[in-house]
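Removed from the display is one protein chain of the complex; every other protein chain stays in position.
Letters A and B mark the chains as written, and numbering starts fresh at 1 in each.
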Amino acid sequence: MSAHDNGIWSWITTVDHKRIGVMYFVAALVFFVIAGVEALMIRIQLWRPENDFISAATYSQMFTMHGTTMIFLVAMPMAVAFFNLIIPLQIGARDVAFPRLNALSFWTFLFGGIFLNSSFLFGAAPNTSWVAYANLTSIQFSPGHNVDFWVLGLSILGISSIMGGVNFITTIIQLRAPGMKLMRMPLFTWMTFVTSFILVTALPVFAVALILLAFDRFFGANFYEPNAGGDPILWQHLFWIFGHPEVYILILPSFGVISDVIPTFSRKPLFGYPIVVYAGIMIGFLGWGVWSHHMFTTGLGPIADAFFVASTMIIAIPTAVKIFNWIATMWGGQIRFTTAMLYSIGLLAIFTLGGLSGIMHAAAPIDLQQHDTHFVVAHFHYVVAGGVMMGLFAGLYYWFPKITGRLMDERLGRINFWTYFVGFNLTFFPMHISGMFGMPRRTWTYAAELNIALPNMLSTIGAFIFALSALILVYTIIKSAISGEPAGPNPWNASTLEWSIPSPPPHYNFAEIPTVRSREPLWREDERREIEAVTLKVPDVEPVMPNSSYMPILLAFGVALTWGLVMTGKWWAPLIGLAYVGVCILMWAFEDPFAKKGA
Amino acid sequence: MSTSEIAAEARGHDQGKHASVGFYWTIAGILGVITAMEVAIFYIDALEPALAPILLTLSAVKFAMVVMFFMHLKFDSKVFTIVFLTGLSIGTFVVIALILLYQFLPRFAS
Partner (left out) sequence: MSDTAVATDHHYTATGLPTWKVGFWTFMGSECLFFASLISTYMVYKGASTTGPFPADVLNIPLTSISTFVLLMSSTAMVLALDGVQRGKKRLATFWLAMVIMLGGTFLGFQVYEFNHFVHEGLTISQNVFGSTFFVLTGFHGAHVTVGVIWLTVLFIMSLRGKLEPADALKVEIAGLYWHFVDIVWIVIFTLIYLLQ
């Protein structure tokens, strides 16, 4: 089966990073719409005081699934879509280090996401919020299957992420083109590198938190059982030891995107490249030392609190440094306000606002007032829906021409951006106010006497404008894919290696791997000519690429099956799944991806 | 595995110094002796106050010896050390931080 095929089987068995990236992006977009609908349900319910659009029970499912879906099935997979699509092209490689493992990560993610959302079919969608604090999640207080779906679904997704992290770390270490020293890599590659390290170290902690909860629920263990001496706060520790590095997993890829986009549309190299790199690495390490700022209200004591206040304030510094470097990059440059650039500049503004509310939270005494109010909801939507998503959409408009060979419609893009910007701010800025007036989180209604009806009304209107923006985005993507203006290899006149090959790339990416001599290879005339001489030619003999394989999807199914069988409560049921997984692994191990197929 | 991969693998080992079988048995012997010491120390009542630091040190030595010599990390490229040590150091930090938060800090809470 050749990589040029277009049938559905060629997609199901693909090991090509570009196809896997497209599948990740499409899946993330679908989940984005689903989670968006969940958000609209929330906003309609909160439109006016004491509304009864949905019940309290349904409301709990809505905010739980909205958060869980947006983080694990939208933001993370969309970033991984870009890791897949762009990293090999930026470093001059033909694919990632482990192509079949890459496909396995995708199918595992998809089955995990489907498993999680299948809970709706049973009327048992997760309902204990995306943080699922113990011991609300115990069998005693959550007897239904809601929490089971959450625990098992996210376990499946965790496996996908860890494998992806290993793959990208290995890819970036091993497959850089000759001459591409670490300090010559594009910033998006650098931030992906750091993110991948955080992925492989933080996700296992979450896996353990989930395992302990699963053992409590399915096998009567006592990890979070206060009567037996267990401590529900341990869940919070383990969750946030994962959860805080997780937010850096979310934001660093977006920081990487704009670190490539801003120089391109300022026609200037990134200001202070090494500092931006080191700031990213620092964020990766310091992110491990701040987690209990999510737990200031749990009574850790003044010494612990003081430590985490200090560490949280310190971690703002490397991010601030990056913001200054991005601004300095634009200073004195020739700015082109393409949609990608609009989203990037938008990130600078919105993320900074989110950072400011974050600094307020860092001060424990203030946080005691803000915790569990909508002020926190405002903060994290500013940094995630503002920072993370705007960065990823900048990446979309920037790299769409490379992947599809067509430019995205810039006029529609501007409409998309401005509806996004207006809708987003109208939705979330008022939450600072309603939060300050004491509006609690995760509560399905509020009394009229609280005088927070106006901010809520504004938020709901904003949410619908925001939803409109999302629809425009989907429309723009589809329209541009079908009839967008054809793009050459380098429509933006950018400097990095992915722009030296045709758009879309041939399935082998590079006819011959070029040699790189600087950080902006295509901005140096002699280097550019040298590179394009080998990257734009059509090879006499096409490079040999690994075969497609059925094993990734078969094994992914086995992983999902094994975890799903835990739900039966019988200890021997998952062993059946494990046996199937074992057989798949053996078949995988003895499969030769370079065996010649057919005559 | 291709020829260049064999060559790469050989380069991954320290040039020239290929550990001998005798070397491995020596390491094994040392590991066995340290384990015996640990068990013996466990039974010596006089050492009870210093039990934790002594045993932690001895097992850290065993840990390091298996990693450096059996897993060959000492003689291989620094790349392997960096990727492994990143995980190991963060893991060690997590264990120490949680022990501090649970077993030591509550004594000093006001």
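As a working rule, contacts are C-beta pairs under 8 Å (C-beta built on N, C-alpha and C of every residue); 3 or more make two chains touch, one makes a residue touch a chain.
Owing to the predicted nature of the structure, the values given are computational and were not obtained by experimental measurement.
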### Task
Please pick, from A:42, A:65, A:78 or A:97, the residue that touches the omitted chain in the full complex.
A:97
### Message
If I consider the whole complex, including the chain that's not displayed, which of A:211, A:275, A:468 or A:573 touches that chain?
### Response
A:211
#### Entry: Touch with the omitted chain, as defined above, among A:41, A:175 or A:376
A:175
### Residue numbers in chain B that touch the chain omitted from display
1-2, 4-6, 8-9, 11-12, 19, 21, 24-25, 27-28, 31-32, 35, 38-39, 42, 51-52, 55-56, 58-59, 62-63, 66-67, 70-71, 77, 79-80, 83-88, 90-92, 94-95, 98-99, 101-103
### Message
Please output the residues of chain A touching the missing chain, sorted low to high.
### Response
15, 92-95, 97-100, 162, 165-167, 169-170, 173-178, 180, 200-205, 207-209, 211-212, 215-216, 219-223, 225, 227-231, 234, 238, 241, 512-513, 543-546, 582, 586, 589, 592-594
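Definition applied: only the chains that are shown with their structure count from here on.
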### Query
How big is the gap, in whole Å, between where the Cα atoms of chain A centre and where those of chain B centre?
35
## Note on the structure
Listed in rising order, chain A residues that touch chain B in their complex are 169, 173, 197, 200-201, 205, 237, 241, 288, 292, 300-304
### Task
Under the touch definition given earlier, write down the residues of chain B that touch chain A in their complex.
79, 83, 86-87, 90-91, 93-94, 98, 101, 105-106, 108-110
